[in-house]
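Input: a single structure, listed below in structure tokens.
As you look at this complex, bear in mind that one protein chain is not there, while each of the others sits in place.
Order of writing sets the labels: A and B. Residues in every chain begin at 1.
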Amino acid sequence: MGEKVLMKGNEAIAEAAIAAGCRHFFGYPITPQTEVAAYMSKRMPKIDGVYLQAESEVASINMVLGAGAAGVRVMTSTSSPGVSLMAEGISYIAGSDVPCLIVNVQRGGPGLGGIQPSQADYFQATKSTAHGDFHMLVFAPSTVQETVDMISTAFDLGDKYRMPAMVLSDGMLGQMMEPVVLPDARDPDNDSKEWAACGHGNKREHNVVNSLYIDPRELETLVRKRYERYAEIEENEQRAEEYLTDDADIIVVAYGSSSRVSRSAIDMARKQGIKVGMVRPITLWPFPKKALLKHADHAKAFLSVEMSMGQMVEDIKLAVECKVPVEFYGRTGGVIPTPNEVLEQIIRINGGDQ
Amino acid sequence: MAIKGEKPHALTDAPFHYCPGCTHGIVHRLVAEVIDELGVEGRAVGIASVGCSVFTYNYFNCDMVQAPHGRAPAVATGVKRARPDNVVFTYQGDGDLAAIGMGETVHAASRGENIVAIFINNAIYGMTGGQMAPTTLPGQVTQTSPYGRDVKTAGNPIRVCELLSSLDGVALAQRVTVDSVKNVREAKRAIRKAFEYQIAGKGYSIVEVVSTCPTNWGMSPTDALQWMRDNMIPYYPLGVYKDVGEGEQ
Partner (left out) sequence: MSDLNVLFAGFGGQGILFTGKVMAYAALVEDKELSWLPSYGPEMRGGTASCSVCISDKAIGSPLVVNPDVLVAMNLPSLEKYMDDVVPGGIIIVDSSIVQREVEREDVKVVRIDASRIAEENGLKGAANMVILGKLFKETGFCSAESLDLGLQKSIPPKKAALLENNRKAIALGIEN
């Protein structure tokens, strides 16, 4: 492990990816993630890596498809409108079982929206990225250090399950600096995989990386197999952090930036004697249902705090199986909720002023 | 040209799905012969596009990646940048390369991406059943230009080789056809040169093959070839539009 340094979230994403052995980055500038690309453009040429500024996010994600299909560790990063443009490519990547990493430093939407931090891409990341039955692994960091640690996990699990992984950050986490310790650098991960299209060298049958299956039964069989893998992931890869949940009457559920605001609000509420805690999803897909359900028996209410009009709240309702009321508080469009606003909600749910 | 009975090794045994009289089969064979002759099947990676040639991944014996519609140049870029020693080619039709994928095409060419594009221009969308393509001729009747392509509303056809030849990154831009023994030989020479240029690291090469679509043109294969000679070749003249030459640059 190295020494503790101050890094912007976006730069930490780039350096962590390099430390995780990634030597291939394709991207297109968009605020508030551009520092990732800028950092990569500076570093990659010096470490025998590939940095390429594509002509669009559409091209970026297809370059990722090509490099991933050729078997190397590859990534792109963008912000919300860019993911919309990448949707088609992500579907092909998932349908072709190609691992890769996609970073979304979220900003306010819809449309051109704004450039301030947002969490309004939850549905897009976890459910409706693009056409067809598929999932991405979705990770939601809440600190710069966690972002760093998560990048290598996202790459590794993407490889393990042969699927795209997304790190869902936002403008606040991307732009802020915090102390981080970078992990020891791994060797470049450009080893070929047995399924990859990188030349058969006259030593094996030709590999085809493909998502087209004209026979519906064949396609159904393949999708079902992929869903068996998804079931395994849902069983084994759910991740969440719990904060003061043991005796909690109220469980706040929040991820990323809004979890930090919530944490401040919870500390304030605890000082007032309110028994409130937090389950912070670290994986958004698979959603940490188990961590939530186990509190459904003792908690009186759940409160979803999001920087959106209410997206994750639906998954919380499903996770707690209607045992407890699930409330929602959100700000959107790039507005960050304040701890006081969240505190007010906690007090209201707790039954008003103490 | 010696008539060879056997298939090139770079083609699989899978029977082509193409319609009778379609020139895809000839062009596939030429690409495969070049791969064989250059001895690069083991390091070749082909990028299948969307359109009639979508199943090329079943026909070429080298490793293949199937790309989204129009994105073959970007996918090829990814493969080539990840594996510079691979010999990477796209196989695209006119809708894929010159309509939905024009952005990717122009930028891959402009970057001098060290890949080969085999471009089948038959002035129509084949796979979806005969709609207007970016290369459909003025006045040409298709399913979506039922009164003939009116350039006032539908715009003009795109001459791809001419367009790309202005870009510095392009090593070779040549238009050929495969309607005669002489032209087939010339087409193969162009394809071979394109692959050789890639191996020599010269940049982006495109070989545009003016082709037919008897099924969607509603003609016999022979009539289709004649229609192509009479109508397409005057609009899309054969020839070399850019060639950086064999020497060092």
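Here is the rule we go by: a contact is a pair of C-beta atoms (placed from the backbone, for glycine too) under 8 Å apart; a residue touches a chain by one contact, two chains touch by 3 or more.
Since this is a predicted model, take the numbers as computed values, not measurements.
Asks: Please identify which of the visible chains the hidden chain touches across the whole complex.
Replies: A
Asks: For the chain that's not shown, point to the residue among A:Ile47, A:Leu112, A:Met177 or A:Ala231 touching it.
Replies: Spelled out, the listed residue whose C-beta touches the missing chain is A:Met177.
Asks: Which listed residue (A:Ser60, A:Ser96 or A:Gln116) would be found touching the missing chain in the intact complex?
Replies: Going through A:Ser60, A:Ser96 or A:Gln116 one by one, A:Gln116 is the residue touching the chain not shown.
Asks: In the complete assembly, which of A:Ala185, A:Val223 or A:Ile336 touches the absent chain?
Replies: A:Ile336
Asks: Just checking the interface: what residues of subunit A touch the absent partner chain?
Replies: 4-6, 31-32, 115-116, 143, 171-172, 175-179, 260-265, 267, 336, 338-340
As a working rule, only the chains that are shown with their structure count from here on.
Asks: I'd like the Å distance between the centres of subunit A and subunit B, where a centre is the mean of that chain's Cα atoms.
Replies: That pair's centroid distance is 39 Å.
Asks: Please output the residues of subunit A touching subunit B within their complex, sorted ascending.
Replies: Result: residues 24, 26, 50, 52, 54-56, 58-60, 62-72, 74, 88-89, 92, 96, 190, 196-203, 206-212 of subunit A touch subunit B.
Asks: In the complex, go through subunit B and note every residue touching subunit A.
Replies: Of all residues in subunit B, those touching subunit A are 12, 41-45, 47-48, 54-55, 57-58, 60-68, 71, 74-83, 85-87, 103-104, 107.
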